[in-house]
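Just passing along the structure, written as structure tokens.
The complex appears here minus one protein chain, its other protein chains still in place.
Then we have chain A:
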């Protein structure tokens, strides 16, 4: 696995993750998206979408005993499986031949608390010729994450 050594990137990610944590704990987040955009055309080429279903612990209507807590090992195994899939997705994803940047988007509740450093954004749709592949999902005691990658096909049409 590759880990970035760019300080700026790490700072950026750290900022995002700190905010994410607070949103996650409040259960005000539904999606986390990493969009890869073309630098030239500003088009979104790849869109990694992680649907987050926060398990509502307060919901008692479901009845029945909550499922036994997952062992950390099992969770790690699921995450490892997803990462494996993501790295393997290189085989079917189209090559990124142009210079790209990336952006991270968060689908938050309307009533979520938003710090001033965060601003509204467009959802970075893949405008045309999109294809999507559902990836594995993993779940912890707190939330369930479904992974999905959408990408722009080559200019075949």
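Just so it is clear, contacts are C-beta pairs under 8 Å (C-beta built on N, C-alpha and C of every residue); 3 or more make two chains touch, one makes a residue touch a chain; residues count from 1.
One rule holds in what follows: contacts and distances are computed from a predicted model.
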| item | value |
| --- | --- |
| Chain not present in the shown complex, as UniProt names it (candidates "GTP-binding protein RAB5", "Proteasome subunit beta", "Spindle assembly checkpoint component MAD1" or "LSM complex subunit LSm2") | "Spindle assembly checkpoint component MAD1" |
| Touch list for chain A against the chain that is not drawn | 9, 12, 15-16, 19, 30-31, 33, 35, 37, 39, 42, 47, 49, 51, 101-110, 112, 114, 117-126, 130, 132, 134, 148, 150 |
